[in-house]
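Here the complex is missing a single protein chain, while all its other protein chains stay put.
Chain lettering (A, B and C) follows the sequence in which the chains are written, and residue indices restart at 1 in each chain.
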Amino acid sequence: MIQEPRVGVFICHCGHNIAAKVDVKQVADYAKTLPNVIVSHHYVFMCSTVGQELIREEIKKHNLNRVVVAACSPSMHEPTFRTAIESAGLNKYLLEMANIREHCSWAHSDKEAATEKAKDLVRMAVAKASLLEPLEEEEFPVSPTVLVLGGGVAGMRAAIDLAEWGFNVYLVEKNPTLGGRAALTGWLTNNRRGADVVNNLINKIVDNKNIHVFTNAELVEFSGFPGNFKAKIKVNPRFVNEKCILCGECEIECPIEVSNEYQYGLSRRKAIFFPFKAAYPPIYVIDQRVCIKCGECVKACQYGAINLAEQSLTLDLNVGAIVIATGYDPYHPPKGEYAYGLHNNIITLFQLERLLDEDGPTQGKLIIGGAVPKRIAFILCVGSRNTTPSSKNYCSRMCCTSTLINAIKIKEKYPDIDVYVLYQDINTYGNDETLYEQAGEKLVKFIKFEKPPTVDISPEGIVIDVYETTIQEEISIPVDALVLSVGMVPRRDQNELIATTRASCGEDGFIREVHLKLNPVEAPTHGIFLAGAVTGPKNIIESIRAGSAAASKVATLLSEGKVRTEPFTANVNEERCSGCRICVGLCPYKAISLREINDRMVAYVERALCMGCGTCSAACPSGAMQQYGFKDIQIMAQVVAATGGGIK
Amino acid sequence: MSKPVLVIGGGISGIQATIDLAKHGVEVYLVERNPSIGGKMAQLDKTFPTLDCASCILTPKMAEVLRYNNIKLLTYSEVQEVKGNVGDFTVKILRKPRYVDWDKCTGCGTCTERCPVKVPDEYNVKLGQRKAIYIEYPQAVPRKALIDYSHCLRLNPPPDLKEKAKGKPLCGACEKVCPTKAIDYNQQPEIIELNVAAIILATGLELYDASNIPEYGYGKYQNVYTNLEFERIVSSTGPTNGNIIRRSDGKPPKRIAWIQCVGSRDVRFNHYCSAFCCMAATKQAILAKELLPEVDTTIYYMDMRAFGKGFYEFYKRAMTEFGVKYVRGKVVKITERQDNKNLLLFYEDTIHSYMKKDEFDMVVLSVAVRPNRITAAPVKTDKGGFIQIMDPYMDTVTSTTEGIFVIGGAAEARDIPDSVTMASSAAIKASTIAKKCVVEQTIITSGERA
Amino acid sequence: MSTNNYEPRIVVFACNWCSYAAIDLAGTSRKLYPPNVRVIRVMCSGRVDPQFVLEAFKNGADGVIVAGCRPPSDCHYINGNIKALRRFTLFKRLLEELGIEKERFRLEWISAAEADKWVRVVNEMLEELRRLGPLKAEAVSV
Partner (left out) sequence: MKATPYISFKDINREIIELGGKGIFKCYQCGACTATCAIAEGMFISFRRVIKYSQLGLVDKLRRDLVPWLCNVHGDCIEACPRNANPCEILASLRRYQSVLYDWTGISRWWYFSTLKKKLLAIIILSGISILGLLSLFSTSIMNYLSMNIFVNLPNLLPIGLLIVLLSISLLVSNGYRMYKFVGGGKEYTVRFFDALKRVLSFWIKSENEAMKIPDKRIRILEHMFILAGIIMYIFLVLLYLIYPIIYSLNPYNYVLMIGRYIAAIMLVVGAGLPFVKRVSKSQKIHWYYKLFRHSTDWVGLGFVFAIGLTGLLMNIFNDLHIYSLTYVVYVIHIGIVFPFLILEVPFGKHNHWLYKTIANYVSARRGLIRGEILE
């Protein structure tokens, strides 16, 4: 049975984060008066080596068998304190944390009430701690394969690093080709092109046999636990096989023409098409949504590469971890915002990049509305820094840099074009500041605004009225072409992704990572890793870097070959179970089944499948089903302590 | 076990790379020049934009470094020489003498109380004092004492005391009082030689010397601080344990100004932008407002660069919730008023287009950052001293020499999230090489090139 | 008629993945709210047994909040929150029969990013509880 509880209470100052609003000494003294509490201390930083050393010594000195730490949120340092008490020989689940920082000192201004609340929280923690039992983690073998979702630069880099490390990688990309948004990016710093970067990465992927690429494929189902995830991939039909030699005959015959999303709508493409020069796999693809299956392409193809009857197939993969690198969407200004959509000389930065790119619709010539503009203006922060009603309230980080790169490229190719950049703050951070200097030398004109400019279409062209804050004057600039430097927004289809992978999104709509600063590439749920612009706006270099960082984190999870799971699974008390089957239907993971013990049908929990949600134990009429770590008596003790009814 | 990997520099990026490598099952040597790992982040009080306390998120990582037995910590040591190529680097490391036997020392600190010599404390950017025998800071890892040779009366007695003592050893207070008899005055420097598969340079950043810009009067005027000094002042473990007081009269200031781009974005000093000082200044302004609610804080900037995740909301919160004032204009000159040692800032308020002079009790300079000199490693550096990356669009961390990776501030001025991401990125590449070396050894006999 | 020094006590059952993270976020972004709440962490809102709520009322709690992830697809365990929704819709009717005003119990969906919603829920509930005054003894003497 549970040995006689000897509880040690440790209160943290957290510098003056807690000490400023909670009288830690008073709480420590109060803790001594609580039942089962043998000793209580308070120290500046409990999470530091000194703090942890203090806990270890106290456990040995008073042979404590329960520890309560009143400090920050368990999501911050529960693992730290667990390993601390484990190294003192105590089972690491005999720990209860009282959150007196985020839930108390940071949230309340009145010091006296906050101290009172801290005492209650410590009392609740001690009440539960006294009833805690030692638990053992479950170890499971791990499959050394990784699913990378998204074939952009981040996903590709993650796949390459994982494969070179020794894992088997499934690279799943929704579009018919790898490369993502970076392939459509034109010029980058030191004269590199997005397509070249993508090409280098694709070459590395092609000659690495550990990477299995599935394009035109999407994740439909995802379940299991870290190290043993089950992923169901649906590979949509491409209708064209390897025999295709990219001759393009079929494309000529195809009657259907739609706007080409690989040129952001600047040119049109056929139903059967090849995305762009550096696309991989180098095979044509038929766009299922618009193809009317007229069969013209089949007739035109001498190599018999096209088969319109191809069906989609689904794959069931058993993977150890998943790297989500699904990237972002460019912000699409609503019609009328800065007169977008009312004049075809008003384009977005992404479209401009396509125009300046050799593989673009105009082979790199800056032809907007049929002619090379004499005057072109960029408006920054479109869709970011809530400049317009439908904008997001964050800075999209990369639009300044890419705007200046393209402005410099325009001035290099067409020196006598007048280029204006309307900005709030030029965010060319780090070494990109040289871009700001080069833009100056290339005679690019900068106009600072605070109130967003207004764009109106007049007979003689586009006129931008803006109040230039540094000269305190309202000026109007007639231009021939206007580029809206749009920012990055979360993908439209992100909700399906969240539904399947259980990730969650933060205030800015991008997927939330565990900690913004210290683990930017891990999702709160173990085994799920985030790379690239899926967690927030990034430029190509940062996305690539996040890709390899995610690979590294996957390696830390899977390198040992086995993984330990949290022991908060459900467990049945056979004597009390009446076999009423209520729990069996409830379990979303189908971890509960009935088995016969001395001729009575009794519930049985398969620990490998149980994720520890506790729904079954709440519904069990007889209380036979209990969740380790959150047993009814433990929670009841907390409830009683919370209302002050129980221990006074 | 595979061939080890060497990480040079124990700041947050070095620590993160070391932990990742350890989790990959690779043996890691972490070399750090100071007595303790933690780097610049250990000197910070809070970090933007989440206002977590820096040591709350750093100390657990430092503690984690001690928990892995495949991490070998070599602090207070410097890399003398690096030779060889990828998969087979031979490295000479000089372990500077600490004059304390670190196996016996428990870090109890009684020796520091007895030591008579007071010396300016580098951890508190010379604002506070420490003894000749000292522990770098309370949460240091490893938490061990060491003697500062140049100031210790026993090891290096000043000439006048020397002849007075006529050959008799002086002082020795720490030896008398040390409970575990850990003091060892004749400890010698030792050279350690390692053969490693890959090297990760995480040598980090240091502040540019603000006295190179005489107009700001840093060093001359008492109430002009660098942002690191102010960080120490506002930190609860700092020299003034958390209350903001002026150096000239010890009273809390009523008006504090932050000046951005001191030595950055300036062709006369450093062309590049130091990336994080806009947000660091905003954070410090919020900290000042939290400690002194009625203080008036103003930040003089040219472009407020709030580009990262959560940064712009943080900047907006500082403006609306905490009432931090932002003025667009570059402060070019500071003069000190003789009577109350207040400071007059000369700037043009570019939103109203005329020159203004404002008086402040305290001025904090957001000084540019420079990379720490790394002489031993055979890598090319650009004129600013930053280590060059071979191809930023390919794998963003390999330096010009294959097998040597560079992360964090050593390659470009950058903030903590980017440094940590770079650290993990270098870790996977280094452990791939290290793993290959193992394979290489076992099948070398069959002559097949891995 | 709210008695002057009466401070209502609210017991909150918060699911670890969403609501508890939202309460943490309220702390980190310094969104201040009255300190009358005591939060108990459970792995999923599905784990909250109506028994616990009754136990809270019996022991003098003036209000109880069960907070979980936002349906339909936020729940970390696929549909734990839907089970809670089913249980507590029924439970609300039971409360009325027991004579406990239905404003004293709230089932709220708070995702990890909605710190403002958490603060709003706490303030609203406190207002109502101050209006209702302390819990009448006979209702809970069952």
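The rule we apply is simple: a contact is a pair of C-beta atoms (placed from the backbone, for glycine too) under 8 Å apart; a residue touches a chain by one contact, two chains touch by 3 or more.
Values in this document were obtained by computation on a predicted structure and should not be read as measured data.
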So which shown chains sit in contact with the chain we cannot see? A, B
Could you tell me which of B:E122, B:D184, B:D266 or B:D382 touches the chain that is not displayed? B:D266
Of B:L170, B:I192, B:M302 or B:M390, the residue in touch with the unshown chain: B:M302
From A:N208, A:T470, A:T525 or A:N571, residue that would touch the chain that is not displayed: A:T470
Given that one chain is not shown, which residue among A:K445, A:H526 or A:R607 touches it? A:K445
Absent-chain interface residues of chain A come out as 375, 416, 418, 426, 436-437, 440-448, 465, 468, 470-478
State which residues belonging to chain B touch the missing partner chain. 215, 261, 265-268, 302, 329-333, 346-350, 353-355, 357
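In this section, only the chains that are shown with their structure count from here on.
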Averaging C-alpha coordinates per chain, one finds the centres of chain B and chain C separated by a number of Å equal to 46
Chain centre separation in whole Å, for chain C relative to chain A (CA means): 30
Show the residues in chain C shared as contacts by 2 or more other chains, in ascending order. 28, 30
By residue number and range, which residues of chain B touch two or more other chains? 50, 52
Once bound in the complex, which stretches of chain C touch chain A? 9, 11, 17-18, 20-21, 23-24, 26-28, 30-35, 38-44, 46-49, 51-52, 55-56, 58-61, 69, 73-74, 76-80, 83, 87, 111-113
Spell out the residues on chain A that touch chain B in their complex, using ranges where they run on. 14-17, 19, 44-45, 47-50, 52, 72, 76-77, 80, 83, 87, 157, 161, 164-166, 188, 192, 196-197, 200, 384-385, 393-395, 397, 400, 425-434, 437, 469-472, 507-508, 510, 515-521, 535-537, 540-542, 544-546, 548-553, 555-556, 559-560
How about chain B: which of its residues touch chain A in the complex? 16, 20, 23-25, 45, 47, 49-50, 52-53, 55-57, 59-64, 66-67, 138-139, 141, 143, 235-237, 242, 265, 267, 271-273, 275, 303-313, 316, 328, 350-353, 386, 392-397, 412-414, 416-418, 420-425, 427-429, 431-432, 435
